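In this view, the complex is presented without one of its protein chains, the others remaining in place.
Lettered A, B and C in written order, each chain numbered from 1.
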Amino acid sequence: MNFASDNIMGASPPVLQALVRANEGPLPAYGADPLTRAIERRFCELFEHEVAVFLVPTGTGANALALAAIVPPFGLAISHREAHVIDDECGAPEFYMHGAKMAGLEGVGAKIAPSTLESFLAGLPNHVKQMPPRGLSISQATECGLVYTPAEVAALAGIAHRSGMKLHMDGARFANALVRLGCTPAEMTWKSGVDVLSFGATKNGCLAAEAILAFDGQAAETLAYRRKRGGHLLSKGRLIAAQLEGYFADDHWLANARHANAMATRLAEGLTALPGVRLAWAVEANEVFPILPRALDAKLKAAGAVYHPWSELSLRDGERVRSDEVLVRLVTAFCTTEAQVDGFLRAAREAARAEAAE
Amino acid sequence: MNFASDNIMGASPPVLQALVRANEGPLPAYGADPLTRAIERRFCELFEHEVAVFLVPTGTGANALALAAIVPPFGLAISHREAHVIDDECGAPEFYMHGAKMAGLEGVGAKIAPSTLESFLAGLPNHVKQMPPRGLSISQATECGLVYTPAEVAALAGIAHRSGMKLHMDGARFANALVRLGCTPAEMTWKSGVDVLSFGATKNGCLAAEAILAFDGQAAETLAYRRKRGGHLLSKGRLIAAQLEGYFADDHWLANARHANAMATRLAEGLTALPGVRLAWAVEANEVFPILPRALDAKLKAAGAVYHPWSELSLRDGERVRSDEVLVRLVTAFCTTEAQVDGFLRAAREAARAEAAE
Amino acid sequence: MNFASDNIMGASPPVLQALVRANEGPLPAYGADPLTRAIERRFCELFEHEVAVFLVPTGTGANALALAAIVPPFGLAISHREAHVIDDECGAPEFYMHGAKMAGLEGVGAKIAPSTLESFLAGLPNHVKQMPPRGLSISQATECGLVYTPAEVAALAGIAHRSGMKLHMDGARFANALVRLGCTPAEMTWKSGVDVLSFGATKNGCLAAEAILAFDGQAAETLAYRRKRGGHLLSKGRLIAAQLEGYFADDHWLANARHANAMATRLAEGLTALPGVRLAWAVEANEVFPILPRALDAKLKAAGAVYHPWSELSLRDGERVRSDEVLVRLVTAFCTTEAQVDGFLRAAREAARAEAAE
Partner (left out) sequence: MNFASDNIMGASPPVLQALVRANEGPLPAYGADPLTRAIERRFCELFEHEVAVFLVPTGTGANALALAAIVPPFGLAISHREAHVIDDECGAPEFYMHGAKMAGLEGVGAKIAPSTLESFLAGLPNHVKQMPPRGLSISQATECGLVYTPAEVAALAGIAHRSGMKLHMDGARFANALVRLGCTPAEMTWKSGVDVLSFGATKNGCLAAEAILAFDGQAAETLAYRRKRGGHLLSKGRLIAAQLEGYFADDHWLANARHANAMATRLAEGLTALPGVRLAWAVEANEVFPILPRALDAKLKAAGAVYHPWSELSLRDGERVRSDEVLVRLVTAFCTTEAQVDGFLRAAREAARAEAAE
């Protein structure tokens, strides 16, 4: 009953097998190997666009490098105030951007509303004391498990571009968002105005495989140097390329994401059927954010369930977590089984029943 | 006949098997997993010292982070002028050190002589315009395949410490140097005055597994944040930890290094038996630097041999590469076979014979 | 009727005369001159403490260098969210701190309450993803013209020190706060726990003269290099030293500050006697923040008065600026005359009368 995160699992079998297969024989170092080249071409096909691809081992590295490619050291990078790039990376973006500043906007479900962005920009002093906005970063899916539709992405991209900013998408859960929306990778990214993408695969079945995709030529130019300089160019490039080979083969990545999303929905349906349980935000990817009675939470923990409390900063208007309640996050993964979900729900129902009886 | 580098190979079998074994089941993320904890303890045993351990995926990341932990942004970091940290990392140390400067010293075989270091330090102006020396970095084995004895390390450490510097060892080929010297890891490092070590395992049988070992408490304190901020803390920590588990088990790492070194010696002996071939530097690890007649070089290339030309900057006094000669580097790896070495030597002998006949 | 700021004026006569006097003859460069040495000693006397003094030409430079001396690149620097270091310096602190992050707290009148600081610190995750708090910066006087008493400074210093932070005071209006409090420089700084001070003199009668005072030894050690590296060590050091000589002589600086404060009080008393005018915050230094009827504001502007609108973010509970009102800032300087204040007040009274008659 471990729903702590989607990074607590190893690789899915096809990914691991591809890694084992790729282990044999000599290959050129530092990304000049045919496996890496093939993956670069694969990304171009998948995204229906010539795109510069930079494989890196971590999502934090991908995000920080991507932002550094679009925001100069004196610039402002804007994201939701609960974005991973603000809250969870120990200042990696500030480090890679050389002291550029992150500004965090409010927004329900960790989504940025176009009007919020516009009024923030309008309020910035037109003065050299003010760092000029140069990058906007959105998370797909968001830190509250919601997705931006292509139209929503395009609306933000429009404002960003008109204001001299480029648009970065943190796609740590790219696949989960994609299968939810049922659109193409191209529609969710460059066709909607995304300039640089952090394409995450680690959470959805790899061990350590992320890619920065630069649709913007200027950003692409600097990323080869920035990646090397950041220590994110692996000497044995096959490690990441092979994982992605297994990840993309036979649409395995989409299957993984669909499964994880389905498990989240199953979990949410079971939980919301219990008395006193409601969702803080809709389930649109592979994360469930129930507001639980504290007593239920305690019983679940006692029964061995593992999950984390969550922040209340981005609740919708009118919603609030009472003192006898707790807002938590449950994450499903590519390998979460129906049995695991059902086992958790059974425990939850028993706990609720016991609670009612007390 | 590929002797281009020791990073053109995949993982050695025990390392790969350990990785596959570790794939199952949920584990805490971000290095809080029991595998990582076990490896941290293993390092303490191996080095006979309580040491702070930071696993990272690349050697460039390890070196740059290690230097950043000992050199402030306004400081000077000193190394040999052909050191990897100066020549091969696209300025990663300068990036991680926030603009500190690298100073490169001369020295035969890419080794720094104590007298060279002393006279460099004596020549620095005692003025605020001069960045103060704070870190010394040596490569073990060096970029020319030589090793520092513990006494040589200690001599440099003594000068460094008396001058307010800390000592970093770039151990990209740590194991190769260790088995050559026949000393303990402790003797080659902290007992000789090393403050921070980049422990390399990638070249010697892993896919992407390096560790920063901080023997110095102050350096250790900042590295957890610096690693996270650099994007070098893997979410699925098992990836590196498992490789190192397989690497250390049954002294596999030492066996790998001994084998690679032996293959280098075999290669060197065969080559120097040929007319007109001599070594630029002694073979002390797993690299051979022959000076070849250009004609022989051309024939070897034509026969399919793969290796790289090398720099002549650090030849010993009196040695020089004539215009009809070329200085090259051949690297052997844990998986280089006697047959491969002998095949290359056969090709070389044939080429030499043909040359003589022309 | 120009109350735009206290940096719109040149030097006060004694300061200018000292500058002219110091122009003659050769003097050693880069701060090794006797004038600079004398000023350094003068600061030690004034502050009753051996203190490392670093003269610099700008307040932004002083603040950014001071923060860099106490906050490592991976650290968090905390200040009020409307602090000059956050809002008005184009990210100079982030630049000098090499990507450390500024966190802005709320607080009435741009003052940080101890309880606000404590609850902020308590809410920080104890995790490597969180940049650790290392510096607290307070403005004396604040951006809303209020002063911290020594006891208030000490309370914040206590929390800061217990949490591993050092305390920086941005003393751009140091003298104005000092004469208001009637305490000694020592009491307002190191005796209350301040570790590093930006001592501002530019606004109070100099042309470009600021000093960083490091009461903390560790901070002092790095500042000589940091200042040089930032380009803030003047070659002709007499420029700043001479200004400060004129500034300190015969307590000229205190007289200047007392006068500016008195003019602010006179201005405030005159304004609050008008119908519909109230102060957003008490006048405790040389700034007045009246909330004016929009009609009065328009008439004053039409009559040629110069001043700036101000932010409403730090109003006290219950206070708000209505849509027919505007919150503005008026700053008095060492050279503001009673006639200028009275002229402005006369214009204001006429405008108010005209408004009433309309």
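The rule is short, and it goes like this: contacts are C-beta pairs under 8 Å (C-beta built on N, C-alpha and C of every residue); 3 or more make two chains touch, one makes a residue touch a chain.
All values derive from a computational prediction rather than experimental measurement.
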Neighbours of the unshown chain, displayed set only, are A, B, C
Answer key for A:Arg81, A:His98, A:Lys299 or A:Arg329 versus the chain not shown reads A:His98
Filtering B:Pro14, B:Pro28, B:Gly59 or B:Pro73 for touch with the omitted chain leaves B:Pro73
Touch with the missing chain holds, among C:Pro14, C:Pro57 or C:Gly171, for C:Pro57
Contacts from chain B to the absent chain lie at residues 73-74, 87-91, 94-95, 97-102, 128-131
Absent-chain interface residues of chain C come out as 2, 4-5, 7-11, 16, 19-20, 22-29, 56-62, 64-65, 89-92, 95-96, 202-203, 207-208, 225, 228-236, 238-239
Where chain A meets the left-out chain, the residues are 30, 72-74, 98-99, 128-129, 131-132, 222, 224-229, 233
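We take it that only the chains that are shown with their structure count from here on.
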Of all chain pairs, the one with the most contacts is A-B
For the pair chain B and chain C, the C-alpha centroid-to-centroid distance in angstrom is 52
Averaging C-alpha coordinates per chain, one finds the centres of chain A and chain C separated by a number of Å equal to 42
By the touch definition above, chain C meets two or more other chains at residues 73-74, 98-99, 128-129, 131
